[in-house]
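Here the complex is missing one protein chain, while the rest keep their positions.
In order of appearance the chains are A, B and C, and numbering begins at 1 in each one.
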Amino acid sequence: MRIGVITFPGSLDERDAQRAVRLAGAEPVALWHGDHDIQNVDAIVLPGGFSYGDYLRAGSIASHAPIMAEVIDAANKGVPVLGICNGFQMLAEARLLPGAHTRNAHQHFIRRDQKLRVENNTTAWTTQFTLGEEIIIPLKNADGLYIADAETIKRIEGNGQVTFRYAGLNPNGSMNDIAGVSNERGNVVGLMPHPEHAVEPGFGPNTAVAMRSGLDGLKFFTSVIQSTLLAHA
Amino acid sequence: MPIIVVEVMPKAEILDPQGKAVAGALTRLGYTDFSGVRMGKRFELTVDGPVTPEILAAVKVVADEILSNAVIEDVVSITELGA
Amino acid sequence: MPIIVVEVMPKAEILDPQGKAVAGALTRLGYTDFSGVRMGKRFELTVDGPVTPEILAAVKVVADEILSNAVIEDVVSITELGA
Partner (left out) sequence: MSTHVADTVENAIATPDKEQPYAALGLKPDEYAQIREILGRRPTSGELAMYSVMWSEHCSYKSSKMYLRQFGQKVTAKMKEKLMVGMGENAGVVDVGEGWAVTFKVESHNHPSYIEPFQGAATGVGGIVRDIISMGARPVAIMDQLRFGAIDHPDTARVVNGVVGGISFYGNCLGLPNIGGETYFDSVYQGNPLVNALSVGVLRHEDLHLANASGVGNKIVLFGARTGGDGIGGASILASDSFDAAGPTKRPAVQVGDPFAEKVLIECCLELYRLGLVEGIQDLGAAGISCATSELAANGDGGMIVHLEEVLLRDPTLTAEEILMSESQERMMAVVEPGKLDAFLAVVAKWDVETSVLGEVTDTGRLIIHHFGEEIVNVDPSTVAVDGPVYERPVAYPLWLDKLQADSASGLPRATTGEELREQVIRLVASPNLADKSFITDQYDYFVMGNTALSFPDDAGMIRVDEESGLGFAIATDANGRYCQLDPYAGAQLALAEAFRNVAVSGAVPVAVTDCLNFGSPENPEVMWQFKQAVEGLADGCLELEIPVTGGNVSFYNQTGDQPIFPTPVVGVLGIIDDVARRIPSAWQDEGNNIYLLGYTRDELDGSAWAGTIHDHLGGLPPVLDLSTEMDLASLLQGAAIESLVLSAHDLSDGGLAQALAESVMRFGVGARVWLNDIIERDGVDATAALFSESTARVLVSVDREDDVRFVGLCNARNYPVLRIGVTDQRGDEAVLDVQGQFVIPVSEIRERSNETLPKYFG
């Protein structure tokens, strides 16, 4: 199982995403934004960061990168794609996912150990979760407010495309507490929090059990390994 | 060299947290004449040569597809500076 | 209700990383007619009643002191929308 992680200029968490892929038991493959080649990977991660400084709109310039044509193509063929934070913003800008992002309501960058509720465990990246499960995943961003017009919100809520919702506290003013969404087919998922930072004991979020012990992010990657194996079986 | 100005605003029905924050600040500072503030973007594109119809057409595409995100924003004007 | 538009741009001598990033993107995407891009802000302030000289004076102060940072930005225009 090979999972590609794309590096864009200004990507920050790509090595962490690669580490997460490795810890979950798959082989990480480094992909470059300027190439037109996704090296036949089985799944793709668009990592967090500030691509091109996020100066125009978060994720917008990167969504036009050469490799995005291949990503869009692969996504349309059903290849699992995960957009984390800036990656989510890119997928929204590329229209692979509904909605858009804007500045956090309180106008600050925020970093916190965020509680999420799993709202759909049938996507390629969430099969290892139970429905309604509460998980803790680090959140860190400045433009994390999820926004869409009323019709879109109604549609994605109706389709079960809202994959994760902020629980306990809505950290940025996102509509309907939406933290993550998927496409209709469920192979493309994007979320603002960072699962790749909840994969290794001692370096994850705090939990009720102990500091920096949270490992809930690992299940994103084991989910995609499982769903890919199933799809190929 | 000629400059083309493109202006982009958040769609009226879309939440504008930055505008809201500014509005809040104005009220706190005692400026109470304003019932709302919205914040958008202004781009100035410097054109290398004369502004031809082709260039204007390119600006239109750039404005719609790169400088703005149609999901949440409108291009409210494209004008040549000083023209 | 009347709307007053305040436009703010980075000072010409000051680095504008945002404009630079947009300019780079345009070139990479094949739009090569533009020699530079600068990115600023456009504010729309909705006024509660008629636009009096007092309100315009207040807008001027707000534009200079709150909507812009005089150290690095200029207020390039204050106009009434549609006026």
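The rule we apply is simple: a residue touches a chain if its C-beta (ideal position, glycine included) is under 8 Å from a C-beta of that chain, and two chains touch if they have at least 3 such contacts.
Model, not experiment: these values are computed from the prediction.
Chemist: From the listed residues A:Gly4, A:Pro138 or A:Gly190, report the one that touches the chain absent from this view.
Modeler: Only one listed residue reaches the unshown chain, and that is A:Pro138.
Chemist: Spell out, residue by residue, where the missing chain touches chain C.
Modeler: Residue positions of chain C that touch the missing chain: 10-11, 13-17, 20-21, 24, 69, 71-72.
Chemist: Going by the touch rule given at the top, which residues of chain A touch the chain that is not shown?
Modeler: Looking at chain A, the ones touching the missing chain are residues 9-10, 12-13, 15-16, 19, 34, 49-50, 52-55, 108-112, 138, 140, 142, 194, 196-197, 200, 202-203, 206, 210-212.
Everything that follows uses one rule, which is that only the chains that are shown with their structure count from here on.
Chemist: Distance-wise, how many Å sit between the C-alpha centres of chain B and chain C, to the nearest whole number?
Modeler: 8
Chemist: Residue numbers in chain C touching 2 or more other chains?
Modeler: 22, 25, 29, 39
Chemist: Quick check on chain A: which residues sit in contact with 2+ other chains?
Modeler: Residues 56, 64.
Chemist: How about chain B: which of its residues touch chain A in the complex?
Modeler: Going by the criterion above, the answer is residues 10-11, 13-18, 20-21, 66-67, 69, 71-72.
Chemist: Which residues of chain C touch chain A in their complex?
Modeler: Residue list for chain C touching chain A: 17-18, 21-22, 24-25, 28-29, 39.
Chemist: Can you list the residues on chain C that touch chain B in the complex?
Modeler: Within the complex, chain C contacts chain B at residues 1, 7-9, 19, 22, 25-26, 29, 31, 33-49, 55, 58, 62, 66-67.
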